[in-house]
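Please find one structure pasted underneath; my questions will follow.
Apart from one protein chain that is not included, each protein chain of the complex appears where it belongs.
Here is chain A:
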Amino acid sequence: MKIVTGFLPSSPLNVSKSVTVHAILMAYTVIALFPIIVVIINAFKTRKAIFNDPLGLPDSDSFTLAGFQEVLLRSDFGLYSWNSLVVTLLAVGLVLLLGAMAAWALTEYKFRGNFLIAFLFAMGIMIPIRLGTVSILSLMVELDLANTLTALVLVYIAQGLPLAVYILSEFVRTIPKELTEAARCDAVSEYKIFFCIILPLLKPAMATVAVFTMIPIWNDLWFPLILAPGEETRTITLGVQQFVGQYVTNWNSVLSALTLAIVPVLILYTIFSRQLIRGLTSGAVK
């Protein structure tokens, strides 16, 4: 938002407009951050303090790290994080690669079935993948992939690919045709054209797609629960569930685990969004 308002001339009308815009965005930010902040502050409080004053900050009486101790020492938190990280990175990486390739092929080459494939990808955006859970499960069982991270990665690729192809296709279209033609005159093979010319130019778009793809995968509980509930293959979101009991829920541990779970995804997001902002501004200045 800073970028946009920076370019506006400072007439009174624009000032009021920018105040309104900022107010709306601030309100949204507060609403979006509220649950996260509640999770984080309560992760550092005693169980009693959590229930007595859920919104209060931890003070000397209520401060405790019991939840973190519980999570880090008495559960396989490291393993869960690792599983989540592996699944997320593999899935996002493959979605980006395959999505960019598909987007390039669908926009650059004319071939039979081009429209049909594009149409199927569009359908993929509209139809939620969870509708197919039962058949996905039976497929995975038949392939002997139940309780493996591979199953999750495959499903997440399928889940992320349609939107990735859609967004990247739009970006591919903005790349001037002359660039690929110049490369063809330079005797560059089609693969090299894709990897050496198209892919670097798609970076900002890929950052966007990475963010869009990454968050739902990291946060997903559904598929880990169904496809990979085994102790060895649990992801963070599923791992946290062991503290949620039928009769007693260990809120300290749940909130601490969730707090820890935010960290890796936050780091990933920072990396991608830097790339995203750099891409946006470089395009704007030119």
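Basically, a residue touches a chain if its C-beta (ideal position, glycine included) is under 8 Å from a C-beta of that chain, and two chains touch if they have at least 3 such contacts; residues count from 1.
Criterion: contacts and distances are computed from a predicted model.
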Q. What protein name does the UniProt record of the undisplayed chain give, "Acetyl-CoA carboxylase biotin carboxyl carrier protein", "Alkylhydroperoxidase domain protein", "Multicomponent Na+:H+ antiporter subunit A" or "Sn-glycerol-3-phosphate ABC transporter ATP-binding protein UgpC"?
A. "Sn-glycerol-3-phosphate ABC transporter ATP-binding protein UgpC"
(Q) I'm checking contacts with the chain that's been left out. Which of A:12, A:113, A:200 or A:245 qualifies? (A) A:200
Q) Pick from A:134, A:182, A:244 or A:267: which residue touches the chain that isn't shown? A) A:182
Q. What is the set of chain A residues that contact the non-displayed chain in the whole complex?
A. 176, 178-179, 181-189, 192, 196-197, 200-201, 286
